[in-house]
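For this depiction, one protein chain was excluded, whereas all remaining protein chains were kept in their positions.
Entry: chain A
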Amino acid sequence: MRGGRGGRWAALVWPALLLLCLIPGVLPALIDPLGLGEVGTPERPLWQLTLTHLGLVVLASVVVLALGLPLAVAVTRPGRDALRQLSETLVGLGQTVPTFAVLALAVPALGFGWAPTLLGLIVYGLVPVVSNAVVGLQGVSPGALDAARGMGMSARQRLWRVELPLARPVILAGVRTSTVYNVGTATVGAALGAGGLGEPIINGLSQQNTALVLSGAVLAALLALSLDALMALSEPRP
């Protein structure tokens, strides 16, 4: 019991560290002793870049869930095995195309900025969400489903009252994976002018300023760890 509660509080360590690093001056002061050079003053404050980054990732996750969950539900209805296999192939294909290619291909269609980045994040984020949701929905115990049907639940009632609640932990794990991946993927978006924590990394690379690169990387990593830890809280404890 105490271990469980301790585990819950530990989840707040990463968000706390992230917030600490976002206090102006704190991160440069931490990086300075490494002797990598001056972080300097970025055009936009780090907290603003972090918020932009977070906004992109969260927006992508919301869209991914809104698209992925109905897709997973649709292909797991009885008698749709062929459709399910097709969707798994297509979604899997999405992940084999390199990130940068998706983003670059989206630019001619959507222009520079956050739009192509969001599209890339959605394409990548769909994979774990759809595959987890399919696995979760297929893993619902046949006994529970038969009982639900035999007691007179309609297909819709079975979905909302039995299938989705039982598949929820697996679905949430998929959303968590997708979101955490996308924190990393979203840094690439800076190359397209989407802003976010990729900006200090790209600027740092072009200015050969390792300290600047590091500041962006550290914040992106802390953001990923924070989201991961916070989303773990929503999962039921064993």
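Going forward, contacts are C-beta pairs under 8 Å (C-beta built on N, C-alpha and C of every residue); 3 or more make two chains touch, one makes a residue touch a chain; residues count from 1.
Heads up, the rule we're going with is that contacts and distances are computed from a predicted model.
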| item | value |
| --- | --- |
| From "Isoquinoline 1-oxidoreductase alpha subunit", "Amino acid ABC transporter ATP-binding protein", "Pyruvate dehydrogenase E1 component beta subunit" or "Molybdenum transport system permease", the hidden chain's UniProt protein name | "Amino acid ABC transporter ATP-binding protein" |
| Hidden partner chain, touching residue among A:V91, A:L118, A:V134 or A:A148 | A:A148 |
| Given A:L105, A:L166, A:A217 or A:L230, the one touching the chain that is not displayed | A:L166 |
| Missing-partner contacts on chain A, residue numbers | 141-154, 157, 161-162, 165-166, 168 |
